[in-house]
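Shown here: the complex without one of its protein chains, the others still in place.
Naming follows writing order (A and B), and every chain is counted from residue 1.
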Amino acid sequence: MKSTPPALELRGIDKRFGAVHANRAISFSVARGSVHGVIGENGAGKSTLMNIVYGFHRADAGEILIQGRRVEIDSPQAAIAAGIGMVHQHFMLVENFTVLENVILGVEGGARLKDGMARARAGLEKLAHDYGLDVPLDAIAGELPVGLQQRVEILKALHRGAEILILDEPTAVLTPKESDQLFRMLGRLREQGKAIILVTHKLREIMAVTDRVTVMRQGAVVGEVSTAETSPRALAEKMVGRSVLLQVDKGAANPGASLLRVKDLEVRDRHGVARLKGLSFELRAGEIVGIAGVAGNGQSELLEALAGIREPTRGEIWLEDRELVGEKTGPRERRQLGLAHVPEDRLRMGVVASFPAQSNAILGYHDNAACNRGVLMDRAAILKGCEQKMAAYDVRPPDPRLRLSAFSGGNQQKLVLAREIDADPKVLLVGQPTRGVDIGAIEFIHKKLVALRDAGKALLLVSVELDEIMGLADRILVLNGGELVGELAREDATEEKLGLMMAGVREDHA
Amino acid sequence: MNAPAKLPRWAEVGLLPLINLVAALLLSGVIVKIIGESPWAALRLMVQGAFGSQEAIGYTLYYSTNFIFTGLAVAVAYHAGLFNIGAEGQAYMGGLGTGLVCLWCGAWPFWAVLPLAILAGAVFGAAWALIPAWLQARRGSHIVITTIMFNFIASAVMTYLLVDVLINPGQQSPETREFAANTTMPAMHELLAKLNITFAASPLNLAFFIALLAAGFVWLLIWRTRWGFSLRVVGQNAAAAVYAGIRPARVVVAAMLLSGALAGCLGLNELMGSQHRIVIDFPSGAGFVGIAVALMGRNQPVGILLSAVLFGALAQGGSQLSFDMPKINRDMVVVIQGLVILFCGALENLFRVPLSALLNRRARV
Partner (left out) sequence: METYTLIVLTLAATIRVATPLLLAALAGMFSERAGVIDLSLEGKMLGAAFAAAAVSAVTGSAWLGLAAGIGTALALALLIAFACVSLRGNQVVAAMAVNFIVAGMGPTLGLAWFSLGGQTPQLNDPAQRFTAIAWPMAEHARDVPLPGLIYAELFSGHNLIVYFAAALVPAVAWIFYRTRFGLRVRAVGENPHAVDTAGISVVGLRYQAVLISGLLCGVAGTYLSIAASAGFVRDMTAGKGYLALAALIFGKWKPWPTLGACLLFAFTDALATRLQGVALPLVGVIPVQFILALPYALTVLLLAGFVGKAEAPKAIGVPYAKEK
């Protein structure tokens, strides 16, 4: 066996983006007929590495070997020619094309489409049969559910003759059931001798499907082990570089009065599809309620409906004894009433990246008396307020005039938290508070959230990181397909129970 | 995110526009050379023609006044994330408003006519921007296309009005009768004469000061008020605006109304200040030049003032040039304007990237 060279070998891959050293001398190899995991935190350099392998970026140094032969990969074209296929986290589909058109794009087999299409159809039907990858070839790609869209991506790679298949965070958008299907499919590909690279930050997946795993931290490989010989805890420690506190240090909750009540909340998207199907729950002072669930099961819609960004189609939202309804209580008014919101996707919604920090520190509160003097804005007060927030939340560098995009993810998030918490809200909605945030800042942010709870505020925490929910929440609500499938007290919650409920199994059966 | 190459502020607002301008002028010089004239002589003639005498300066600033109005109009929309190509049509319609006030209120004293004329110009200009704005805000119709269409519709409406309705009876050319003397803008040389300062006669008039006031007003509004803050948030990140409780649809409509109002003030200078009647196609491209002015001025009021003067100088110097050089006509000015738009706008990354590399290397050493 030793004589067969690995399907893919990386030797000393090095890449810098300006001051950022994204990949430091990375080496590892992937054997044929195996699933190789690459795990690491956000910003560990996994995506950069995969983009180098797929020819999107060029490495500053190092080499790539396919079947033992050195290859030059300077474009996706070259990667495809070398037998590399990639399934990106954000699907690369032309949404108004059919599945077939998407698959043949780039390998049309001639200047006229007709003959190539017929040939591709035959080939795809065989692939579908061999690997259990059934997809309606003439359906419009954009109208398929995400699980099927992902299959189209895999078909695209296989149709191009990929022997090495890279999947970048493939389960982020899948339900647990769809994930299981995906893993079964990967198993079949492995049997056929394909080399598969699974890039993820989820330990569970690594343990479930990989043969070997490479751990990355801060752009470097910090370990490579056989999956059978490691444990989630050992991997986690390698990932973050020290023993991790899987438990957040906090005392028991002391829930008080009910602050936020939601009754029969329904939200439909612009196509009329119900994203939230009649949710009811309440939030009490002095507790953190976690919303667990696979991404895309209604969490974003819930946060946006509560924050006043999205109009519910049915149901009631009460903040203390006041009903929040209609345009009269938009995001602005809700903030004034004491309902603050740290949005899920910070850069898309929570900040204006091109504005200086001090402008971002008043976003949403810019109408307040504290920021204005008559018709003009009070620039001295705004500057001072930002300096104070930066000091209190250890935002670095503490320069209010620096544009926000120049701060790291963790420091941006700290500034957003400072802004929302400083307004002294009664209720704080928090979405993915530690997404794209480094370890040091994560602990800081978790402590701040717990401190806020202990100060008698009510927190609603939405996170796709089960560890975060388990670590912070006092009560856990599980969302699946826009419905609450159950509620667990923290003491009663286990990963197994939550996992089943996230897959849609009701509480009483779990 | 596609972050453009970063430059220090002095390079961003000073050096880069200067390099772009020089590139545009160099290329213009090459064209002059191809035509068979001396670029140096042409440049000298233009500078002389634009700044060489009191009269020349008067003309230059008179043209600049138009460009300040339209440049501000483009910039205000730009800050809200909108590309207003319709300043031309808005200026045209605004001029109609101003003109009608002058025609109908001939018996009123000037101090009563002036505010009404400003108001009418602003309201007519804003009204012409309202429909594209509303369609963009509520129905997502691409404002670049709708404002272009509205330029053509404005042109058709004005041609009809001037040919069939407002035309001075017994006259061939499509224009109205002359405004009464008390409804025209006082000329600058007359105003200065009252202060015992002699200044050569030129079309420069009181509207120049109105334009300066407008620039100051826009600066305050955009950079110093919460309304301007909201406007800029919408322009940079509409999702963040919604999150922050700002209603983008309202801001878009309001920004376009202000933009149209500013463009609509062009008639104060052009009709009330100089032509003294409504004539056909009086904006003559000033709405489009406004795009170049805003680009060159980096959408900042001070930058817009400076670049408006530059474009005013081009307009005035260009007409001088066409007098003195038989092989060159005023169209050369349009070429230069186009080259400035090209280098300051479309090709701005051409010099930005190497410049940023150069400056950053020096910063690191």
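Keep in mind that, in the parts below, a contact is a pair of C-beta atoms (placed from the backbone, for glycine too) under 8 Å apart; a residue touches a chain by one contact, two chains touch by 3 or more.
Quick caveat: nothing in here was measured; it's all calculated off a predicted structure.
The hidden chain makes contact, of the residues B:35, B:107, B:213 or B:302, with B:35. Residue in contact with the omitted chain (choice from A:36, A:156 or A:457): A:156.
The residue from A:25, A:113, A:222 or A:236 that touches the chain not shown here is A:113.
Across B:54, B:141 or B:319, the residue that sits in touch with the chain not pictured is B:141.
For the options A:102, A:150, A:329 or A:411, the residue in contact with the chain missing from this view is A:102. Seen across the whole complex, the unshown chain contacts subunit B at 1-2, 31, 34-36, 83, 85, 131-132, 135, 139, 141-142, 144-146, 148-150, 152-153, 156-157, 159-160, 163-164, 288, 291-292, 295, 327-329, 331-339, 341-342, 345-350.
Although one chain is not displayed, its contacts with subunit A can still be listed: residues 54, 56-57, 75-77, 79-81, 86, 88, 90, 92-97, 101-102, 104-108, 110-114, 116, 156, 160.
Everything that follows uses one rule, which is that only the chains that are shown with their structure count from here on.
Subunit B has its Cα centroid 46 Å from the Cα centroid of subunit A.
By the touch criterion stated above, subunit A contacts subunit B in their complex at residues 307-309, 330-335, 341, 343, 347-355, 359, 363-364, 366-367, 371-372, 375-377, 379, 405.
Those residues of subunit B that touch subunit A in the shared complex are 1, 3, 220, 224-226, 229-230, 232-233, 236-237, 239-240, 242-247.
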